[in-house]
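Since the structure comes first, as structure tokens, the remarks are kept for the end.
The other protein chains are all here in position, but one chain of the complex has been omitted.
Let's turn to chain A:
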């Protein structure tokens, strides 16, 4: 089925459902198909756009499909569910990415806000409940900065895919091109926690590490 592309012939603009919006619930006296058929006598002039490139294709006939059949080939609700549920799970079950739409900058501050209020119960619940990156209950980002001592360029690593120090260090070794030998001999994994203190990762259990870390540094020992 070839779909119409580009500038379709402009049809007369369809007149809207011709009633005033009233306060409160109002009667639904036009489904899309009925309003599209009343195309005459519209007072919505599309002045000024006639000859330039802003003519918008009014392919009204397309409107008649899908009004009753929600399960057409393209709109299988199951597909969509799978897709959106994967968006939720992607973040280690933490919640939807980027929702509610609060800027990352504000989220960082929100953390401090809550430290001052008696909301530690909520934080603990969120951490224990559905997220593996507990400390970041307030942030939907699972990426943290990683720097190597002596290297000016910082990288970012997605923590949600790691469940242990082994897996994290093997990724870091690959990322910074450090051999197993070099790692054992000269490097240690350090991190900065929420209070701004620098600690050695080897001193803490994985869960503590994951919940309190802000960024990672590979220091030379």
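Points to keep in mind about this one:
One rule holds for everything that comes next: a contact is a pair of C-beta atoms (placed from the backbone, for glycine too) under 8 Å apart; a residue touches a chain by one contact, two chains touch by 3 or more; residues count from 1.
Definition applied: contacts and distances are computed from a predicted model.
Of "TRANSPORT INHIBITOR RESPONSE 1", "Eukaryotic translation elongation factor 1 epsilon-1", "Septin" or "Serine palmitoyltransferase 1", only "TRANSPORT INHIBITOR RESPONSE 1" is the UniProt protein name of the chain excluded from the display.
By the touch rule set out above, chain A reaches the unshown chain at residues 3-8, 16-17, 21, 23-26, 32, 35, 44, 46, 49, 53-59, 62-63, 65-67, 70, 74-75, 77, 79-80, 83-84, 87, 95-107, 109-110, 112-114, 116-117, 119, 122, 126, 137-138, 140-141, 143, 154, 156, 196.
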